[in-house]
Each structure stands twice: as C-alpha cells, then as structure tokens.
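Each remark here refers to the structure printed beneath this line.
Here the complex is missing one protein chain, while the rest keep their positions.
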Amino acid sequence: MKALAAFWRRFRQNRPAVGGAVVLALVVLVAAGGPALYGVDPFDMVGRPFQPPFSGSPWLGTDVSGRDILAGLVHGASVSLAIGLIATLAATALGVTFGALAGYHGGWIDEVLMRITDFFLTIPSFVLAVVLVAIFSPTTASVTAAIAIVSWPSVARLVRGEFITQRSREYVQACHAMGMRDREIIFLQILPNALPPVVVVASLMVATAILTESGLSFLGLSDPNVVSWGYMIGVARSSLRTAWWMVAIPGVAIVITVLAINLVGEGLNDALNPRLKQR
Amino acid sequence: MSARPLLEVRDLAMHYPAGGGWPQPRRHVHALDGVSFELGAGETVAVVGESGCGKSTLGRCIVRLVEPTAGEVTLEGQALSELDAGALRAVRQKMQIVFQDPYASLNPRRTIFQSVADPLRVGGVADAGQRRERAAATLEQVGLGAEFMERHPHELSGGQRQRVAIARAIAMRPKLVVCDEPVSSLDVSIQAQVINLLKKLQRELGMAYLFITHDLKLVPHMANRVLVMYLGEVVESAPAHLLEERRLHPYSQALFSAAPVADPAVAAVRRRIVLKGEVPSPMNPPPGCRFHTRCPYRQPRCSDEAPALRPVLGRLVRCHFAGDAGFPPEPA
Partner (left out) sequence: MSALLELRGMSVEFLTSQGVLRAVDGLSFSVEAGETVALVGESGCGKSTAALALLRLIPSPPGRISAGQVLFDGRDLLALPDADMRAVRGGEIAMVFQDPAMYLNPVHTIGRQIGEVLRLHKGLGREAAQREAVELLGLVGVPAPAERVREYPHNLSGGMRQRVMIAMALACRPRLLIADEPTTALDVTVQAQVLELIRELKQRFGMAVLLITHDLGVVAETADRVVVMYAGRKVEEGPVAELFRDPRHPYTRGLTEAASWNLRGDGTFAEIAGTVPSPLALPPGCSFAPRCGRAIGRCRTERPVSVEFSARRNAECFLAGAAP
C-alpha cells in the first residue's frame, strides 16, 4: 500500500501524464457507456449522406452512406481500445515468457528462442500484419492476433535484457545458494524487478496497436461487421477533399487517444523508476 | 560421529575461458590453482589477498555457485561433485554465503520478511505461521526488531541491510557460512557492529566461517587460521597468532607492511615495504613462482621452478627460501 501511495505521488507530479490519464479515462468511459447512452447503431442510415457536422442532427454529420459519425465514434472507441488492450496483453504474455526463459537460461535455449524472435523482428511489422490478416480473413479476432504476433518480439528482447542483467545480481546468487528452484527465481524473484520497463513498453504498445488496427482498417482489412475508427477513415478515404470531416473526426479521436496513452506511459516510466536502486 | 573436518578442499582449481579460440589457442583466466585446506566445525579460517588472488572465486566454488574445473569440495564427508541436483539442494542448507555489497544482495522488490523467509520456504518450512515466527526470531538475533519486517531494502542503511543478509544466511542454521568481504562496503563505525554480530552468532550457533577479506586488521581477532592468497594460489597458511607475529612469505610480509595502521605513533616509525610493479594478469601467470616478478628477494631459481606449499615452522609456505635463517629479512 505504501508503495502504491508513493507511486501515485510521483505520477501525480507529472502534469502531462495526469492530463493524459484524464483523457484516457474519458475515452474509456465513452467506450464503456457510450453505446448504451447514445443508442444509435453505427451501421444504420440515419439521414442523407455527406451531411457536414455541427449543423443540426446528427451532431457530427454523416458519412458516405448516411451513417451517424458520432455513433461510429462512440462504438469505435470500444473496438479500438479492446483490440489495443487484448493484443497488447497477449503480446506481453508471450514476450515475457520468451524473454524470461531466454535471458535466465542463456546457452542454447537463448539461441533458439532469440533466433525465432529475430525472425519476427526482421519482417516489417505492419507488412506482416497485413499478410497475416489477409491470409486468415479479417475478423476482430484475426486482427487482434496479428497485432499480437507482430508486437511480442520487442517485449521479448526487452525482458531478455532485463533478465540477463538481473541474473548475475547478488540477490539472485543468494537464491541459488539457498537451493531455490529456477521456476521460483524467474517468477518470484526476478520478474518483479524486470516488470517496470515492460509496463511502460506495454502501455505504449496499446497506442501502437490502435494505430496498427486503424491502418489495417484503412486498407480494408478489418472486420466488416464492426465499426472502428480506422474503418471510418477507410470508407471515407476517397471523399477526403470534399468531406474532410469524415476522415478528420475519427482521425482526431485516434490522435487524442494515442497521445493520451503515450503521456500516461511516460508518466508510468518516471513513477515506476526504482528509487530502490543504489544510493 | 565422523572425525573428518566439516569442510575439506582438495586441489581446487578454477580456470575461466577468456578469449582466444580457433585458430589461436584458447586463453584461460587462472582464478584458482591447487588450493587445499580444511575447516573444522565452529572454526574461522580467514582468506586474505588482493584483487585477482582468487579468494572470492574460492568462496563461490565452495558454496557451489560455480563449478570448479578441478579438485574437490567435501562437506561433512559428502563430495559435492558427486551429488545430483536434488541432493545438492539439500546440502545447500548447510552452507550459506554473505556477500560484500549490501545494496545488491537483497531483492529490492521484496520485503525484509520475505527475504528472510525465502530460505525457510525453500528449506521445507511449509507452514506460513512458522516461517513468520522463525523469520522474526532470526531478525531479532541480528538486532533488527519486528518493525523492519515489512520494510523494503531501500529504507534501510547499509549496515542494516547487511544484518538482513546475515539473517537470511543463518535462517536455516547452516554449519558453514562463507563471508565474502562482509564489511568492506560499510563505514568504519558500522564495520565493528557487524563483526561483533558475526562473532556473537558464531558463539551462539556454532557455525564455521570462511572469512574472506582484504582488510588485514580484522583478521587477528576473527580467525583461527589464515590463508594468504596470490594469483590463485595459497602462498602462506598459518594459525592467526603465528602470522601476526611473523610472516614467512615475502608477499605476506609486503601485504602486512602495506596495510596502513591507524596509529600515527606507529606509522611514523615503522618501515614499509613498497612493492614494485602491479599484479600480473591471471590469464598469464608468471612461470615458476607466481610472485617472483615483484619479489624483492628473487633468485634465478624462482622463475624456473615453482615452489610447493611445504610445512615450515608450524605453517605452510610456498617459497623456496622460507625457513632459511632470517628469511624474509625485516625491512631495514
């Protein structure tokens, strides 16, 4: 509890981070409660297409097919956040496992695991995501999986580096000396020390995941049954010069969310930085 | 009851591979070579020497944090190299180690209680209540009250952290504790606190200590016997009081002479031996006697023939001329 209070105090001192957290909280609220409060189905045609925003109902205008843009924003929020979060969680779990085992054991285990990781790192991640989604036909699940698959290698590298640093530390040697099993050393002793940078990277990864999903949607590789912000930008792509709001509004939503996540991530980095390190 | 000593070390050697490799011959760091000695229950043997002498490696080989490349370590009659992983894990309860750096030897993310309870849990104390009791009792023994249990290492001073490290080491009542420079990182006034604690614990629990240090001043009142090491070899092995009176190996002599004495009256009159040159690289130990490159008394024989560790005047010395009348001469 004391650690939590100390962490919050440090986080609080970083104004931009707190600002980001507030914005992020708002986005989460919209994603969670929005569809219930604003019950318009984003796929419904609610009026004439190409209606500009701020000129009556619907408030943010309509898109190329006459669908309500505000509804799209509200429903898209939960899609973007959900995909971002789940993909990141999966990537982190996979990356931590690979990295921990490789970094702790070294030797041939490290070689094998790292060659696999390198394979994924050498292929440009967005291109690989496109290929994966194209192969497994676009659904929310395949998009999430593809993003997770292209994201885990950087987590693995990071965790491996942390484990390599920590495994020669004297507290780990003391664990060996008392006969502690490897499993316990990895998860109970070293992992809590290796996690802070991972938390920061993971939080930033959510932002990247949202961007990737938007990119995929823009290219038409998103679940056709789901409205996401990227999808909205994608369908409006050819009308960019005449109906700028159809691209700009979801675009701004993406920018704000990603910026908020980045600020929070930086704040986490500063706040989680161990003062626990040496004097 | 076996009459064998608690710890027997025979011809221990540790060579680390370091560089080279095809097509050049692989080079090795000769961290330890041919080290042999015994340690009885409740005894303290001090190992002294400077950096590169192998004393830390010796400590780590004994508690099996590293596998020696040759030689044998036997604890209570069991040869460590013959044990499988499970048996070794059991034997580990009997030998523990305290490290030099109190800031690195505790897990920064675990509370003091957790750090001291870890060996209890690993050692088979399954009941959480029992672990808590024993951890509290052990912390009490090292002079830390219950209020320290829920703190983290960064809230403690260096001396307090070192006490926690000691508590962790003695939690399972080992027979042998390797103390690797346990007070070198601490302030002088705290060093005495920790040394007094180690002595008290030894009286109460009957543990044997392998006391590794570069600070000679600690040795006379801590140790029964002393091993002086240079470049991976033992050059002199003697009961502490004999070594205090007189050193028979030129390196021991220089080492004692170089150690500053905290008494200006003595410092003003004593003659110091200042060795020339630096410690040679352990990757390339000098031929013959490893000390001959810096020895003020070297002879041609010293670079040709490596001296063996032989008994001289109640101790073991690795020098061709030890035991000769008036050798080594006291500084003029």
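Residue numbering begins at 1 within each chain, and the chains themselves are lettered A and B in the order written.
Heads up, the rule we're going with is that a residue touches a chain if its C-beta (ideal position, glycine included) is under 8 Å from a C-beta of that chain, and two chains touch if they have at least 3 such contacts.
Since the model is a prediction, treat every value here as computed from it, not as a measurement.
Asks: Touched by the hidden chain, which of the shown chains?
Replies: Looking at the complete complex, the unshown chain comes into contact with B.
Asks: Write down which of B:G54, B:P108, B:G159 or B:G232 is the residue touching the left-out chain.
Replies: Within the whole complex, the residue contacting the unshown chain is B:G159.
Asks: What residue numbers in subunit B mark contact with the hidden partner chain?
Replies: Answer for subunit B: residues 50-51, 157-160, 187-193, 195-196, 199, 214, 216-218, 220-221, 254-255, 257-268, 272, 274-275, 278-279 touch the chain left out.
The working rule: only the chains that are shown with their structure count from here on.
Asks: How many angstrom lie between the CA centroids of subunit A and subunit B, rounded to a whole number?
Replies: 51
Asks: List the residues on subunit B that touch subunit A in their complex, please.
Replies: Result: residues 63, 65, 88-90, 92-93, 95-97, 99, 101, 103-110, 115, 118-119, 122-123, 152-154, 165, 168, 172 of subunit B touch subunit A.
Asks: Which stretch or stretches of subunit A touch subunit B in the complex?
Replies: Residue list for subunit A touching subunit B: 3, 169-171, 173-181, 184, 189, 192-193, 274-279.
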